[in-house]
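Take this structure first; my questions come after.
Excluded from the complex is one protein chain; the other protein chains are retained at their positions.
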Amino acid sequence: MIDFKSVLKDIQHTVTQIEDKGEVANYIPELQHVDKNAFGIYLNVIGSEDFEIGQSQTKFSAQSITKVLSLALAVSKNADEVWKRVDVEPSGNPFNHISLLEVENGFPRNPFINSGAIVIADILVSSLKNPKQDFLEFVRLLANDNDIHYDTKVAQSEKNTGFKNYAIANLLKSFDNLNNDVDVVLDFYFHQCSLYMSCEQLTNAFFLFANHGRCLSNKLHISASQAKRINAIMLTCGFYDEAGEFAFEVGLPGKSGVGGGIVALLPNKFIISVWSPGLNPKGNSKIGMSALELFTTKTNLSIF
Amino acid sequence: MIDFKSVLKDIQHTVTQIEDKGEVANYIPELQHVDKNAFGIYLNVIGSEDFEIGQSQTKFSAQSITKVLSLALAVSKNADEVWKRVDVEPSGNPFNHISLLEVENGFPRNPFINSGAIVIADILVSSLKNPKQDFLEFVRLLANDNDIHYDTKVAQSEKNTGFKNYAIANLLKSFDNLNNDVDVVLDFYFHQCSLYMSCEQLTNAFFLFANHGRCLSNKLHISASQAKRINAIMLTCGFYDEAGEFAFEVGLPGKSGVGGGIVALLPNKFIISVWSPGLNPKGNSKIGMSALELFTTKTNLSIF
Amino acid sequence: MIDFKSVLKDIQHTVTQIEDKGEVANYIPELQHVDKNAFGIYLNVIGSEDFEIGQSQTKFSAQSITKVLSLALAVSKNADEVWKRVDVEPSGNPFNHISLLEVENGFPRNPFINSGAIVIADILVSSLKNPKQDFLEFVRLLANDNDIHYDTKVAQSEKNTGFKNYAIANLLKSFDNLNNDVDVVLDFYFHQCSLYMSCEQLTNAFFLFANHGRCLSNKLHISASQAKRINAIMLTCGFYDEAGEFAFEVGLPGKSGVGGGIVALLPNKFIISVWSPGLNPKGNSKIGMSALELFTTKTNLSIF
Partner (left out) sequence: MIDFKSVLKDIQHTVTQIEDKGEVANYIPELQHVDKNAFGIYLNVIGSEDFEIGQSQTKFSAQSITKVLSLALAVSKNADEVWKRVDVEPSGNPFNHISLLEVENGFPRNPFINSGAIVIADILVSSLKNPKQDFLEFVRLLANDNDIHYDTKVAQSEKNTGFKNYAIANLLKSFDNLNNDVDVVLDFYFHQCSLYMSCEQLTNAFFLFANHGRCLSNKLHISASQAKRINAIMLTCGFYDEAGEFAFEVGLPGKSGVGGGIVALLPNKFIISVWSPGLNPKGNSKIGMSALELFTTKTNLSIF
């Protein structure tokens, strides 16, 4: 039996000593006022207990992590349309995601790069009655927690400065891969990304991916096969241009966000969320990546 | 002495017999209702007479041809800023102008691809009091003709469908190479492109480039050296991805538009405008290109 | 308990009925004379029995599958140099692997695209006394089978027609990422790819990756951590531009070759090789992919 409590303690001990904690994201002005030394983990071991350490209850901006949740909702609504409009291949080129979109005629490489996530947002805007409210309710249901909200200041901040996302959405529209108005889709998308959640809430919300599509309260949202597929995409595409490195070093499906959060999981075994706001040059939480490497090394729990 | 009158007659005779007249542009819905068989030429031989044939007085949508006029106005206002924010190199890659813009960090290759022309529009919006009105007055002054107007239907049509230009403008903004609001700059840009002019008016408006910067009414707008530079850019970048082909076959500085117009010139010698709305696959007037090839072959007037 | 025998039978029954069996590779002339209807599987269930069906003993050209074996040998000799000279990220762009190599200054994206495999070949040429003989002995040792040989006709055939590989090797050399002569490295590389092996031999040779680095005869060749890493690269990069699709549909680390073979594995559980020479448009065995999809669906054995 693994003593998860002391594993988490060891990890905390080790990573808090790392001096270079990376750089807090500043491209969204609202995000940069976070304490760089913040650190928390929340671990759900399926069929056993939950374990937590540090600021596991503190909320932060979930950002790109929410792309997995919006994908799950879109797949549950209309899986066929999702896979017709978005590919599932890693994106490869770090420096030119817009270029790739142009070269590939508006067919995004996968649902986790911005262009893909914006297409998913478009699908949700089309298929939900009250898109923002309905998505929020979906996340609350997954996490079994009603204390989850949008951070409208962050959403507004991105609206004012997210020119690259406007460029992407307009390019998608020029290729007929966006059905709704650019402004409507991006309003939804910026709200989605602004979800303000704690490690505990994220771990709970991701439970279904490790549990064949059934969430904490045992409701089936997506089929086992769909859960497996989303896990595969998390592994190959979940960490921007560091996806290979993460698979290589950690070996778990997962997703990171520029707010400094990372969620990872081993199907049937556990879901873990880590938070530390400083990012490495590739845009993933620096301390979070180290913590997860240590976790799989110490526990020997990885998919490989 | 060249008998220009019969040269133009011969050209008209030859090109009207070409069966495949190309395809009228349909990406701007308003443009597609033009008669494919329309054809006109207006030639100004400096220090001699003017010659015309066919529908030389019929107005059509000048579109990209106006990029040379907006460049001239921007250069007259603030040449330093122009060359700091736009390069003067041919763009090369046909298929990925947005990609190129991304790879080169928002610094457009030249002022005649859309990204470059949008930066020029931004400079004009900043430096003119009433941008749309002032630009219109400038063109009227150049052409010595007050009967020049915007085609607001065409401008509106592009506003509703020009998603690629919105993508470009937002991408420029994300690279800090657009100072004004995207919507304001594009409103100006779409109006600029919608200028409704005849071959005669275009020939007159381009007189200054063949005349060391002095327009028909002898006013100096740009220096002789600036006129020479703009001619160089027309030669190397004036025909989309067919610039090399045009230099190779025709050998004149010039600029085409998707409305089917082409203006070309030989400094100190002549300015010629041709119009035929059918385009070749590269987006240049098919019959217009043939007419200009014939013109330089028959008259032996080319820069090479 | 899963009845693997009938699972394999069912798979054989299903896939032999698929009419479109893909196209046999013809870019290496020697490869195209293979029977398109050939089909075989060899499965090693760790700690249990072996199962086989069809032409599981027939030899075919292993081609790119050998890249995993050469990587394992290079890692066992000099892991530091391997990861200094080759990255571990998916390659993304299907159409321009040479372009990518140029853009990224001669640093191949991963060891399974040709540029990466040629760097690995260069490392082996530097670190082995008799490179071709030593590599052959290594594979025989892994497979516990001395009846494994190079197909020198195929090697020669690639030597005569493999201009793209010569282009890649010279480009690597121009970026100082090839220490030996182009001809020497490619002679080794073409021999490596020409290995002529059966499904049974491939399954046996890949045993170490599912067994923490220990081969069939229990010799430790690479550390458990290195085996885990190579598995991660197989999952993210093992199927050309279909890596994401394979992870998505099958969910196993694996590697394909243009000879029509595929090897896949689940750590601690099993190693499976499939062979059917017809390829899909992405260059992977068409029937082989279907067989593996059926296998993970029927057995529910996947990493996700």
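Every chain is named by a letter (A, B and C) in the order it is written, and numbering of its residues begins at 1.
Convention: contacts are C-beta pairs under 8 Å (C-beta built on N, C-alpha and C of every residue); 3 or more make two chains touch, one makes a residue touch a chain.
Keep in mind that this is a model prediction, so the values were computed, not measured.
What are the shown chains that the omitted chain is in contact with?
B, C
Can you say which of C:Ser174, C:Ser225 or C:Asn268 touches the chain missing from this structure?
Checking each option in C:Ser174, C:Ser225 or C:Asn268, the one touching the absent chain turns out to be C:Ser174.
If the hidden chain were put back, which of C:Lys9, C:Lys84 or C:Lys164 would touch it?
C:Lys164
Touching the left-out chain: which of B:Val88, B:Leu141 or B:Leu220?
Final answer for the missing-chain contact: B:Val88.
Which residue, C:Ser99, C:Gln133, C:Ser217 or C:Asn268, contacts the hidden chain when the whole complex is considered?
C:Ser99
What residue numbers in chain C mark contact with the hidden partner chain?
Its contact residues with the unshown chain are 95-96, 98-99, 102-103, 163-164, 166-168, 170-171, 173-174, 182.
When the complex is taken as a whole, what residues of chain B touch the one chain not shown?
Its contact residues with the unshown chain are 87-93, 100, 109-110, 227-229, 231-233, 235-237, 241-245, 247-249, 251, 253, 267, 302-304.
In this section, only the chains that are shown with their structure count from here on.
Taking each chain's centre as the mean position of its Cα atoms, how many Å separate chain B from chain C?
Chain centres of chain B and chain C, defined by C-alpha means, are spaced 55 Å apart.
Distance-wise, how many Å sit between the C-alpha centres of chain A and chain C, to the nearest whole number?
32
Can you check how far apart chain A and chain B are, centre to centre, with Cα atoms defining each centre and the answer in Å?
Chain centres of chain A and chain B, defined by C-alpha means, are spaced 47 Å apart.
Touching two or more other chains, which residues of chain A qualify?
Where chain A is concerned, no single residue meets two or more other chains.
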